[in-house]
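For this depiction, one protein chain was excluded, whereas all remaining protein chains were kept in their positions.
Let's look at chain A:
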Amino acid sequence: MNAKPQSSAPATASGRALRDFGRAAGGALIFSLPMLMTMELWQLGFYLDRVRLLVLVLAALPMLFFLSRQIGFEDTRSWRDDVIDALIALGVAAITSLVLLILFGALGPGMSADEIIGKIAIQMVPGAIGALLAKGQFRDTGEEEAEEKDETYGGELFLMAVGALFLGFNMAPTEEMMLISFRMSEWHALALVGLSLGLMHGFVFAVGFAGGSQISQDESMWGAFIRLTLPGYVVALSMSLFLLWVFARTDGLSFGDVVMATVVLGFPSAIGAASARLVL
């Protein structure tokens, strides 16, 4: 006799809340773990200019809000729900970061409140992206079967920006980004621009895009290149420049060096942007 599959969904409201928190914390952990174990990010937590840290957190709020709207499956979902989800994601990410940084010894007695808040604030952003995505990925089957909403061109570019931000966030604080840009010549940078665009276009074609702006069989390679790949690369470069500025990597650099560093960070960001459909 075949047994009927049992639903694993907790019946009570508190059980559901606990399950949702667990999912969000799991997502935050997956997305922020590489950064939680990176020394440069601990150090940035106490020496990074507070204005830049504030800009990062303030920029994250609308991004998380729109991400919540983007990954939601229902058009009927209210704006208030998305605001609450974005704030909960930030809170879950903050708690996850706090616990792990204490476990790793990166937070401890004798540290000022400014240092502790700074270290957590930096880690909150990627963690919150993970928390939101985990909620979207693991939602109940019944919700998954709900009608998918049409995706817009702006929505696609937004997801590219989140993908670029996520992968760029992993690399931007490291010394290696700057070191690579110093070791490279402009010829290397030109080749890297070509490789970034080529790989992005490969991903765009391989992965495709759902909804209104998906690449159809009728669309020429150049059409998709101009509509999606080039704007995607500009989005990736913009995110890279923003992250380099936030992490004070552009300070004291000449214009040419800023361009070089942006192109270097633009490589992982471009991969993140193009593969946003896979990663996110």
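Convention: a residue touches a chain if its C-beta (ideal position, glycine included) is under 8 Å from a C-beta of that chain, and two chains touch if they have at least 3 such contacts; residues count from 1.
The rule is short, and it goes like this: contacts and distances are computed from a predicted model.
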Omitted chain, identified by the protein name its UniProt record gives, among "TIGR02588 family protein", "Peptide/nickel transport system permease protein", "NADH-quinone oxidoreductase subunit A" or "BMP family ABC transporter substrate-binding protein": "TIGR02588 family protein"
Residue, one of A:Ala25, A:Ala128 or A:Met178, that touches the chain absent here: A:Met178
Option from A:Ala17, A:Ile84 or A:Ile226 whose C-beta touches the chain left out: A:Ile226
Contact set of chain A toward the excluded chain (per top definition): 148, 153, 157, 175, 178-179, 182-183, 185-187, 189-190, 193, 197, 208-220, 223, 226-228, 230-231, 233-234, 237, 252-254, 256-257, 259, 263, 277
